[in-house]
Structure formats: structure tokens, C-alpha cells
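Data first, discussion second: the structure below is written as C-alpha cells.
With one protein chain removed, the remaining protein chains of the complex are shown where they sit.
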Amino acid sequence: METIPFILSILFGAAVLAYLVGKFNYILKVGVSIVGLIWAGWLFLGLQGTLSSFTFKMLGFDIIWRINPLSWLFGMIIFGLAILTAIFSGSYMKGKERVDFYCFAMCITVASMFGIVVSGDLLSFFFFWEIMTWSSFLMVIYYRYEAQAAGLRYFVMSMIGAYAMLTALLIVYAQLGSFLFDVLSAGWSGFSLTLQIWLFVLFVIGFAVKAAMMPLHTWAPDAYTISPAPFTALFSGALSKMGIYGLALLFFVFGAGKLASSVITIQGVSLPGYILAWFGAITALLATFKAIVQDDAKKLLAYSSIGQLGYIILGFSLSSSMGVTAGLYQAVNHSIFKGMLFLAVGAVFYRTGTRKLSEMGGLITRMPYTFFVVLLGIITVAGMPPLSGFTGKWLIYEALIEKHLIFLAVVAFGASTAAFLYLYRIIFTIFLGQRPKRFDEVKEVPWMMRAPMLILALLTVYLGFYPYQLLDLINQAQVYMGIAPFDLSHSMLFNSYGNVSTITVMNIVAVVFFIVFILFNTLYKRSRKVGLKDIHTSGEVPGEEINLHYAVDFYQPFARGVSIFLKRSVSKIYASLADNLEGLFDVMRYVYTGNGQTYALFVVIALAFLFLVKDFLV
Amino acid sequence: MSGTIVAKWRRILQETGKTMSRYIYSFLVFFIFWVAFTTSLQTDELIVGAVVAFIMAFYTGKQFSEGGLSNLSFRKIVFTVRYLFVFVWEMIKANMDVAKRVLSPKMPIDPGIVEVPTKLKSNIAKLALANSITLTPGTLTVDVIEDKLYIHWINVTTTNPQETFGEISAVFEKYIKEIFE
Amino acid sequence: MIYYVAAISLILIGIYAVLVKKNMIKIVLGLTLIDSGVNILLVSLGYVKDKTAPIFSNPTLTAGDMVDPVPQALVLTAIVIGVAVTALALSIVIRIYDHHKTLNINKIRELKW
Amino acid sequence: MRKAIAVLFLGFIGYYLLSTFLLVPFGVVRVLEGVGLKYLQDGLQQTGAANLVTSIVVNYRGFDTLGEVTVLFLAATGMGALLYSKRPTERARQNASVIVKTGARILFPLIIILGAYVFIHGHLTPGGGFQGGAIIASGFLLMFMSYRTYHVNHVILSRVESSAGSVFVIIGLLGLAYGSSFLANILPLGTANTLFSAGVIPLIYVAVGFKVGAELTALLDTMLQTVK
Amino acid sequence: MIYIFFGVIGLALVLAAVRFILGPTTSDRVVALDTLTTISTALLVLLGLFFHRYIYIDVALIYGVLGFVGVLTIARYLEGGL
Amino acid sequence: MYLDPVLMIALPLFAAFLIPPLARISKGLVKYVPVLIIGFNLYETVMLLPHSMVKPVIVIIAAWAPPLGINLTIGPLGNVLALIISLVGFVVAVYNIRFVEEEPNEKYHMLFLLLTAGATGMVLTGDIFNLFVFLEITSISSYALTAFLRDRDGAEAAFKYLLIGSMASTFILLGIALIYATTGTLNMAQIAVRLKDVDPRIAIMALILLITGFGIEAEMFPLNGWAPDAYSQAPTPIGAAFGGIVVKAGVYALARLIYTIFSFQGIFHFILIAGIITLLIAEMSAIRQKQLKRMLAFSSIGQMGLVLIALGLATTRGVEGGLFQMFNHAMIKPLLFLSAGYLVFYSGSKNIEDMDGMGRVKPLLSFFFAFGAFAILGLPPLSGFWSKFIILSETISHGFIAVATLALFGSIIEAVYYLRVVGRLYFKAPHDGAKVQYVPKSALVAMSILALITLVTGLYPDLVMTYLKPAAAELIDKSIYIKAVLSAGL
Partner (left out) sequence: MLDALHYTGYVLTSFGVLFLLLGALGILRMPDVYNRMQAGTKATTLGAVGTIMGVGLINPEWFLKTLIISLFILLSNPISSHALARGSYRIGIKMWQKKDIDAYKKAVQESEEKEEAA
């Protein structure tokens, strides 16, 4: 049997089976989904380097499912993260209700993501894209009571994106008579400039929603926060990457990157790319600001995620060899570290029942493994050497500088620095500081949850030392995408300015880190009561006696500083827009008045109207 | 003892005979109407007519006629014919009267409702009387309650029941009594 | 010609009643007026000058003497349908009256948009 | 306001309708190949019914008529459903006068016979099942008007309806079984203008007459029972 | 001759119709209606004479019957007898 | 092997006539009659498929070949629609078994049977006046069924429906009158041939009258004022039947008119525009509804708007998409209605806000509703996806990008209101008042059939498309239809 359809069958089958057997036995349903994922992942692994493809016709449309280096790269992200989160879920979801439903949606999501990366035509791409949307929607609304608004927002934004994409791909079909990527990449350059721009914009909207690019990100913080922790890891780690994958397709496979040759370029970057780069940079910056002021651990990570995706977009939009490498590298990297951070926060939630930073503290002794994971995670996010994050960020700065986009580089760097503020906060407020009494009995999570986190954590370490293997895979993908493979020796990291040994860097940083760590521990060991007249609260006059904590109002001055960016919440704008629009629909009350005679009058008017325009109907 | 039985049987037979006569009378009337409707004497029409008349007589014969075959006695037929002439004459008079009133510019009328007693007992007789009155000079039967007719009279000359009887219904009542009672 | 005018006028008057009258019975009557108008129109479309009813009731009649029988057949059907609809309309009105105790259609608009 | 709008648009519609119908010449044969002329030419010979309207209604377009019968049946059923109530109410507040009562009693059977005459001669005279049925129902209406406690037995009416309707369909099915198609005229056509002619046409019309009579009567009775 | 008949009957119909329109009470209209049906019955018979078609007589009879029942129904309705 | 197709009409009528005596023998038996009879129709339509796909099956009635007599023309289109109608009819009949407790329930089953038969007649007949007669059968049973529960709102809705429906009949009859007066025939195929020689000023008026009439049945804006009320106040299965049966027959008539009988090109643009307006207005109204079934009613109108858009495109692929959309809608909307019916019943309220937590109280019902919602939104792999996709694809291919965009905007609105309900079902705490009761097996069977069809056709759309292609071809190339009918007499 063909491998690709077989993998899809396994995944969908696992979903259905998990749902069906889920009625009887917990281990069975979790087992079915884990086994299904591993089996599928194993088969997928075997596809590396092959060009397996499967074609058929549906409703007269040509459909092709195939594997190539690019899709393999993203497939790896999907399966790696999916298997780990599934294992994590095995323990995490125990005792929760509707696990059958959870397993079902999880497997469907994975299957659809896999479907997306193997699609060789726009039709099946869209088909799987939509499945992904609804299945992940089911996950977002898993926690019934709070989730509805967030879920709806997620779904509507996704629909807007999907329909923009649909319009684009239908226009493509109208032009070319085919949905095949190959046909499109051959035909793109034949489109008029206006059409190219339109298609570009529509596709970007479609992908940017999933990639949570500002201003289309508004669904993400709530959706990430509200969905079950293991799934959030998959959500942020893999699902949002589908948007990135789409952008990669758009730029390099469909040929939108070629737009560069025909329109204005700014410093060697095509205008659309340039604009997109700015979107990416602003996303990175604003999301970071937003993250800083969050009190909910998952929300914080969610904004962080948005920021990171901004970096990736920034890399892609440059369309340069180094930029793409940076983007792809950071995509993989982000999947790993954001996956582990979300799992870790999930683990904490699993034990403490809260995600509020202000309520936690001092868990380092109770949950040392989790602490370790988070620690490695934030180092990676911050892009500090020696862990994998360093390579990614470094590549991005380099790519920007290479294009002489200094200002963008400054913005990106600024965002990266600011990121440290929230990252510091997450480790400090959860694991350090004073531990509330009620968490004294908290235990470390079971091994089934510990293992996936640790595997990911070790992966960041490994990549920090040996990024070459990954970069090699990326280069293969780049060849497929028609981009010159990135010559590692051209990076500042590895080039003539002097080879920086990642191992050396690692050692230096480890020492520095521990010093900082000890300093923090000794200086801010205890929190203290703040009296009403105490001025040692960063200039704030407390409204009441409070337990001062770094989690609380620590960044208040900062928050005030950036408030100009934060005040006008995009999601509020959308909400009021939607409300006003919906309110506008009330004009229909004047149509459906409930008066039968009015309806009859409409009929008469319609008839009169038709009589009037009858000459146009001939 | 046996006398009572015989009486009883006689009564039953009489009753049955009376009922039967009503059915047969109805059948005949219905059949005649059928022939009138079809205005045809073809066998198939007659057969179908007989069937229809039979069915209708079976279901409605009893209520259709009170008198049964006795309605067909020679005497009654003679009176009917005589009555018809009287009636037609009265009706023509009535119409001349109406014409006069309608056409005269002043419309010499003085209407009111008066009471007219009647000695007729059977409903069908009352109907015949009422209709006759309605169709003749300036009178219209508004209602019949027991043995009194209430007549809208276009030009009231008297309200005394005895006199109204003489003026309005006496002519018809004697014929109708003969025909229907 | 006059039949066309009459029939269309009937239809329009009926529709006018349906659109404007407040009493539901009158609205139903409006519907029957419309029906009559349509039926008259149908029959007049079948009419042929100086021709007679399409029944071979005596042997002197030939096909050439008769008007088109089809519209009459159609009208027969249309009438029956009209009766059926009217009957049903009246029973619905009775039901409405039971609930609302009024025949004023303006007072019967619980179901808004 | 509504009146003004209604008048405006109706005037508009009226103008267009009239101007269109005026394009259709009145009182002349417009289509020489029309199906109506074909019926006129061949109808008597093909169906044996002197009344061509009847031959169209019952035979050429008999399928319509089956539908039409169904429509009436539907109306009766629908009305029965809508006005369904457990206890029948007394129909009238006031008794009719003895004059009306007596007149009704006498006229009733005659009207019924007239109805029967009309539907039995549907293929010969301007009449038929619907007209006959309507006349029969009017006979019953006369009784309802005159006697406030006069009720028809709905079970019997319903049986008449059912069997008459079934007869119609069965005749159709017999056409399918013994003839070429549903409702095919499988009986000999006989001599035109005699009672027993035109094959199944009179049979169907008799069934229709019974059915329509029963249905309209049921309709009237149901409605009058409900109106208080 | 027969055209004169039609003319006179037409006039009669118009007069009755005027009463029908004028009213003023429902009763007046019903009386007018009653008259109209009677006149129309006669008219139908005359039409039979005119067209030499017997079938119109049948129509007249049926029309008369239905007209009578109709008027009676309205009359009873007026009385509140329904 | 199929029996004479005329039995698809004759038997339901026969059965309806016989129900009253049957009800006197056994009331319990009556409710199985529609299941049996419509089941037979379903069998017939399936058995006819292979034949009609090759060449329209012409059924002569009363031994008179067209145009003298009335005939049934069972081409691919008619057959497919009859199949849809019978399928929905069958499912609803099964659902009805345990639904109607209200007396006089034998009348309910009779009316429903006739509703189905009427709609079947509409799509099968080859005669335009006969089409009108069957339309009346369908509508009159609809009026009666709308008011069947004898409640206040049902009567009100039925009155409005009847009012507008009567105007539809009027206009249709006027249109038929014009057609007969100028062509001298009522046979649709022959009309199509002869209309070429008719004064176009008359012909276009006839078309306008007919379109207005059938547009009312097809729920075209602004002729659809009756629909929300009727859908929502009728007994639930009847609401389902409106969406799955009545409207389908109306749209069929519309399609037959504009494609086969008349040959005006401008009308297609009108249909297209009417479609998008219908869709938008319906969706805008649906989102503001407070009652569940009313919301579904407006949604149904919106779906019909999409079908009209497809028909307005007048391309093979577009018509295929439109027919597919009709098929899908005929499966999905009844599913939604049938599940909503019991949701309303169990929550004791018609209002959406009282559906909270029904997912917990009635998981299977809620699942069916959610499933239907996803399907109607066109989420893959459910069948709604494909039809929407094809229609939009054709719309864009023919340059109507604005129309497609507006349609997509409508879809987003649709998503919002459906998911709001789904969200309430699953993700809100149930009210104390919610009664947990037994859902009859027959109802679950009915819903399962529909859900299964939706899933299977979603996964394997070609299964349906194989039959829709010839149906679309029949519309696009009218000579197929005309030739088949007019050669039947030879």
C-alpha cells in the first residue's frame, strides 16, 4: 500500500478508534492514540529522502500527495511533538472527562497537519487545512465553560484566513485550471502584477492567521491559554508552524518570491517581502511587550510564541538564503522550546491547579525536573548561547544585517532583549521566591510527563552543540525550494571572524548563569510586606497592604511605558467591529417584520421590479 | 286477547303501510324529477334514474313526505290545479301592485308588521301558505310562530288579526288546507 | 378585451385586499377574488368569437363551432384548488381567532423576523 | 402609506399585465397546432365523451384530476386536523323558522338527485364530478343551515371519500394492468351521447362526484361546528 | 327581439348591482344579491335560447340552486344562526 | 428492476385515501404507511437511476402520448431530485413514527405522505399545469402541517405561508395562461420548442410570473417572508421536510424554467444576484435569532441562496455544484432540524440560550446537531465542503469574485451562529430545568442515516457526483430533455 495514504489512514483510524474504544477503557484510548502516532511517525521517518507520491482524482480535480525535503522537515516537527505531547497527555489527562474526545481531536489534528505537509495541490491543502481548523477548535473548546468565546474567536479568525486562502486558490484555479503546486509554480510568473499582488495578499492573510502574525493574532493568546496544556504545546509548536509552512510554500514554491524581480525592491528585498518583514518585526516587538505584563503563565508563553513566530516570518520575508535558513531553523527550534515550556507550565498546572504567576513561587524544590526544563527553555527562548535558540537568533540578525536592514535588526534585537524580562519572570515567580503554604505538599509530575519534557530539553542542548545536522536538513529543503543552500561557513558564527565553538560558549554561559542565579536567590529570597507608605514599590503607591512579589506589578513602570502600544488592543477593535456589524444586521428586522401583509407586499414589489427590468432579463 | 293482538298487528301493518307509502311516493317523485332532469326516456337513463331514486327514497323518503301516496288523490290534484290558477292570478295582481308602487314617484306605502292567525297544522301547509303570501300583494312573511304568521305589509290597512286574515291569507288557506291536510 | 381588463382588475383588487385589509376574513375573500380573476382570464383566453361550448350535445355541432376546451378544464381544476385553499385558510383563521380573539391581522404578529 | 404603496405597485403591475395580455389577441384561434384544437377534432372519437371538457379533465388530463381530487381531500384532511376538537359543539344559536326547515326538507333530496344527475352525466352535459359533488354539498349545507342539530356521520363520509378515491386510483391501476398505461381507458367507448359511453370516464366521474360531495360536506360540517 | 331581452336584463342587473354597491346594510346587499341570482338564472336560460344550446338550461338550474343555498346561508349568518 | 414509475405518485395517493379506514382498524398501523410507501418510492428512484442516466424514462399516462396527455419525464435531474425527496421523506417518516403524539395523528401521516408525493410529482411531471397541481398538493399539505399543532404561533405562521403561497399560485397560473395562450400546449418540452416563435415580450412576462411564483417556493429574497415562520413553527419533522423536500421541488421548478423551457440569458444574472442577496440577508438575519429553529430556517434560506448562485452561473460545473449543494442541504438540514426538535423538546424552550449544556444531558442529540452544523459550514471531510467548494470555484472562475467574497462573508457569519449554539450545547452548564428523557430509537435511526450519508459523500463525493453530472447536463443541454419527450409519442 502507498505509504502516505496509509499513514493518513492510521492517523484517522486511530482517531476514530480512540473515540470508540474510549467509552470503555482509559488506557485503551490513550494507548490507541499513542501507538497510532508512533506507528505513523515511524512510517514517516522512513520517507526521509524519498520522493514518495500518491495521485488520484476527486470530483475531476487532480490530487497529489507527496513528500519532499521541506514537507519532511515540517512533518518531523509534527510527529516529534505529537508523539511527545501524546505521551505527556497519557498522564496529564488521566481522570479528566471526555478523554476519548480529546484523543479523537488530537489524532485528527495531527492527521490534518500531516495532510497539509504532504499535499501537493491546493485542494487537498485546503481540505486538510480546514480539518485542522475544526479539530484544533474542538481542542480549544475542550474546557467547556470558559472556552467558548476564545474558541469562537479562534474559529472565526481561522475562517477569515481560510477563506482568503480559498479565494486565492480558486483564483489560481480559474487562471490555470489546476490546483497542482507544480502548475502554479510554473504559472505564477504569467500572472499580471495586480493579480500577483492580490494572490500574495490573500495567501498571506490565510497563512498569517495560523502563524498568529499581528494584527491577525488576536485569537492566539486566549486559544493557547484555554486549550489543554499538552495540546497547547502541539498548538504552538506544530500547528502554528503550518502558517509558516504555508508562507514557505507561497514564497518559494508557488513563486511569490519571484515577485521580487518585477516590483520595487528595497535593499534587495522585494516590496511585499519588505512589508512582511516589518509585520514580522512589529509582531515580535509588540508580542513581547504584551507578554511582559501577563500574569497567566500560558498567556505569557502565548504572547512569547507570537513574538517568536514574528521572528520566523521576518526571516522568511527576506527571501535570502540566510534569511530562509534562519526562519526554518527558528521554526524547528521554536517547536522544541515552546513545546517544552508549554508542557512544563502544564506540569505545574497539573500539580498546583493554577497558572497565575502571582499565586505561585518556590516550586524549585518541589518540582526540580520541571524547573530544569523551564530553565533550559527560557535560555533557549532568550537566544542565549549555548542552547539552540542562540543559533536561530544569530542567524536572523545576520540575515538582516546582510541586507543592511539595520533598523529592523535593531527592532528584532530590542524585542529579543525585552523577552528576557518576561522569561526571567516566569522562572522566578514559579520556581523561586516564596512558596505559598498550600504548595508545600506539591510533588514532581509523573515520569510519563517528565520524559517528554526532558527529551525536548535535551534536544535543545543537543542542537545547541550540534546544529549542523538540522542545518543540513534545512539546506535540503532549501534546495527543493529553489533557494541556494546556506553555506554555513558564511555565517558570522562560523566564518572568518573566528569560529565560535558552541561548546566553549556553552561553558561560559553556564558559569555566568549560575552566578546570576545565586545572586537572585540570595538577594530576593524573601518577599516582604509592603506598608501603605512604603515607597519601595517602584514609585507606586499601593492601594492596600499587599504581599509584594516580583510577579505583582514588578513591571508596572515598564507597562506604563509601553502602554501606548498596549492600550488599543487589536482584539478589542475586532470585537467592537464585530459587535457593530452584528448590530447592523438588525436592520433585517425591517424586512422580516412578522407582518404577513408586508411579506406579500414584498412579493408585489419584487414582481413590479422584475416587470420594470424585464428587458434586461431577455 | 287475540283481539288486541290483531289490533296490534293491524296497527303495525297500518304504520308499515303508511311508511311504505311515504317511501313509494318519494320514489315516484324522485324518479319523475330524474326524468325531468334528463328529459329522456332511454332505457339506460331510466334504469339509472330508478336506482338513484330508489337510493334517495331509501335514505330521505321519510322526511321528504308526510302524506305519502295520499298526496296523489284525485281530489288533491284538482284542488292543486285550481289553486294554481288562483295563485297565479294573485301573483299577477301582486306584481301589478308592486309595479305601481315602484314606478309611482311618491311611492304610496305605509309599511308595518302585522299578525295573521292560521288554522293550518302541518308544516308543509304553513310553508305553502307563507310562500303564497310572500308572492302576493304587498305582503312578505317574516316569520311563522306556532299558529301565527307575521307579515310585513307594505300598506297596512288594519292590524286586527281577524281582518288581516281576511285580507291577506283567507284566499289561499282554504285551498292549501285541502291540498296538504 | 374587456374580459382581460375585468379579470386583471379583479386580481388587482384581490391583491389589494390581501395587502391592505386588516380583517383576515377580508384577506381570505381577497384571495378568492384573485382566484376568480385568474379563472376569468383563463376562460377568456380560450374564448373564440362566435363559438360555443365544447360539448357535442347535438349532431349538428362540429369541432369548428367550439371554443378551446383546455382552459375550461384548467379552470375547473383551478377552482377546486381555490376552494381547497380557501377552506384551509378559513380554518387557519378560526384557529387564530381561538388564540388571539381577534381577526385583525395587525395584532397577529408574534413571529417577528 | 401602505395603501399608497400598494396602489402604486399594483397599478404598475396592472399596467404591465394588461399590456402583455393585450398582445394576446382575444377571441380568435391563436395557435393552429394547439393541443386544444386537436382535442376538438379528435376528442369525441378518441374518448367517446360528448363533453370535451370532461374528456380532457377525466381522460387526457386525468392525472391532473387525480391531483385535484387529492387537493380537495387534503383540504378536508387539513381542516379536520386544524379544527379537530374532542367534543362537537352545537352548531347554531338560533333555530331556523319552520318555513326554512320545511323547505329544506323538501328540497334536500331533490338537490341531491340533481347533483347525482350532474355527475352521472358529466360526459354528456356541462357538469361532472366536481360540479355534482358541489351541488350535493350545497344540499347538505341547506340542511345545516336549517337544522341546528343536523349532523352528518363523519365515519360514513370518510368511508365514501376513501372508497371513491380508491376507486379512482384502482381504475387507473387497472389501466396499467390491462391497458397501456395508468388511467388508460380500458372500457369500450360506446355510442357518443348515450349514458353508457366514453369508457371509464363516467365511472371516474361518479367516483369523483361521491368523493367531492363527501369532502365538501365534511368541510362544511367541520367548519360550521367550529364557528360559534 | 332577444337582444332587447338582453338589454333589459342587463339594465336590471345594473340596477340591482347599484343596490348591491350602495347597501347600506348587509341585508340590503344580500337582497340585491338574491335578486341578482334570480335575474342571472333567467339570463342563463335566455342565453340557452340565444345559442340554441340546451346545456345552458342545466347551468341555469344548478346556478339557481347554488344561489338559493348561498343566499340562505348568508341570511342565516346575519341572524347569527351559524 | 423497477415497477411503473407512475406508482410513485399513484401509490401514495392510494395509501392516503385508505388511511382513514385503516385508522379505524388500527391507529398504530398508520404511522408505518408513509415509511412503507415512501420506502417504495426510494426503491423505485434508486432502481430507475441506471436507466434514467442513459436516457430519460418517459411514462405515458392515460395512454395519450405527449403533448396530448400528461407524461412523467424521469431524466437524470428528475430522478436525482425524486431520490433526494424520497430519501428525506423516508428518513422523516421513520422519525415520525414516534414523534407525533398529537391527535388526530393519522391525519398528520396522511398529510406528510401527500406532501412527499406532491413534491415527487413536481419533479417528475412533464406537464407544466400538472406541475402546478402537484405544487398545490405540496403547498396545501404544508400549510396544514404548519398549523398542525393547533398552537397560536403555528396558526399564525401557516396563515402567512398560505397568503404568500396563494400569491405564488396566482402568478404561476397567470404565467401558464400566457404560455398556453401563445403556444397552445402545456407539455414542457413542446413549450420549450414553441416559445422560440412566441413574441418575446409575452414570453419574458410569462417567465417573470413563473419565476416569481416558484421563487416563493424556492425561498428567493424578497419572496421568502413566509419561510422563517413556517419552518420554525411547524412540527419539527415538517420543518425538516420543508428544507429537504419542499424547497428542493421549488428550486427544481425554477431550474427547469430557466434552463429547459425558456431561453433567456439575462435571467441567469438575475438569479445569481438574487442568490447572493438571499444568502447575505438570510445569514445576517440568522445570526440575530434567539430561537433555534428560526435560526435554522434562516440558515436554510441562506443555503438556497448558494444554490441560486450556482444556478445563476449557468455552467455545467456550476449546476453540478448547485445540485450537489441541494443534495447536501437536503441531508444536513433535516439532520439539524430533527436533532434541534428534540433539543427544544428536552430543554423545554425554543430559545438558543436555553440549550446550555445539552451536550451533557443529551450527548447523542447534541452530537448530531454539531455534526450537522459542521457539515453545513462546509468543513471537510463532510459533504458540505465539496459543494460549496465547487460553487465558489465556478463563481470565481467566471469572474464573480465579489459574489464569491460576499458568499464567504456569509459563511463566516454562518460559522459564528452555528458555533455559538454548538458552544452552548457543550460548553455551558446545563440548566436545572432540562429534562432528561428517552430519545426514541426511530429518531436516532433517522438522524444516523442522514449523518452517515453526509460523512460518506464527504469522503467520497464522486459517489453522488456520478449521478449529478448527467442531471446537470440535462439542464445545460435542453435538447436531451426535449428530444426524449417529443419522441415518446412516435
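Chains: A, B, C, D, E and F, in written order; residue numbering restarts at 1 for each.
Convention: a residue touches a chain if its C-beta (ideal position, glycine included) is under 8 Å from a C-beta of that chain, and two chains touch if they have at least 3 such contacts.
Note that the structure is a prediction, hence the values are computed from the model and not measured.
K.L.:
Give the labels of the shown chains that the missing chain contacts, considering the complete complex.
P.N.:
Result for the missing chain's touching partners among shown chains: B, D, E.
K.L.:
Write down which of D:G14, D:G62 or D:G103 is the residue touching the left-out chain.
P.N.:
D:G103
K.L.:
Touch as defined at the start, partner being the missing chain; which of B:M20, B:L69 or B:V142 qualifies?
P.N.:
Per the contact definition at the top, the residue touching the missing chain is B:V142.
K.L.:
For subunit B, which positions touch the chain that isn't shown here?
P.N.:
Subunit B touches the missing chain through residues 33, 35-37, 39, 91-92, 94-95, 98-99, 101-103, 107, 109-115, 127, 130-131, 134-136, 138-143, 145, 148, 150, 152, 154, 156, 159.
K.L.:
What does the interface between subunit E and the hidden chain look like in terms of residue numbers?
P.N.:
Residues touching the hidden chain, for subunit E, are 1, 4-5, 8-9, 11-16, 18-19, 25, 27-28, 30-32, 34-35, 38-39, 41-42, 45-46, 48-49, 54, 57-58, 60-61, 64-65, 68, 71-72, 75-81.
K.L.:
In terms of residues, what is the contact footprint of the unshown chain on subunit D?
P.N.:
Touch with the absent chain occurs at residues 94-97, 99-100, 103, 106-107.
In this text, only the chains that are shown with their structure count from here on.
K.L.:
Can you tell me the least number of steps between subunit D and subunit F, where a step is a move to a chain it touches?
P.N.:
So the least number of steps between the two chains is 1.
K.L.:
Among the other chains, which touch subunit A and subunit F together?
P.N.:
Joint contacts, listed by label: C, D.
K.L.:
Determine the chain that sits nearest the middle of the structure, using the mean of its CA atoms as its centre.
P.N.:
F
K.L.:
Could you tell me the distance, in whole angstrom, between the mean C-alpha positions of subunit C and subunit E?
P.N.:
20
K.L.:
In subunit A, what residues contact two or more other chains?
P.N.:
Residue numbers touching two or more other chains: 588-589, 591-592, 594, 596-597, 600-601, 604-605, 607, 611, 614.
K.L.:
What parts of subunit D, by residue number, touch at least two of the other chains?
P.N.:
If we look for residues of subunit D contacting two or more partner chains, we find 2, 6, 10, 13, 16-17, 21, 24, 34-37, 39, 61, 64, 67-68, 71, 74-75, 78-79, 82, 114, 125-126, 227.
K.L.:
So in the complex, which bits of subunit C are touching subunit A?
P.N.:
My answer: residues 15, 18-20, 27, 105-106, 109-113.
K.L.:
Give the list of subunit F residues in touch with subunit D in this complex.
P.N.:
Those residues of subunit F that touch subunit D are 4, 6, 9-10, 13-14, 16-21, 24, 59-64, 67-70, 103-104, 107-108, 110-111, 114, 117, 121, 125, 127, 129-130, 133-134, 136-137, 140-141, 143-145, 147-148, 150, 155, 174, 178, 181-187, 194, 199, 201-202, 205.
K.L.:
Which residues, counting only subunit A, touch subunit C once they are in their complex?
P.N.:
It comes out as residues 588-589, 591-597, 600-601, 604.
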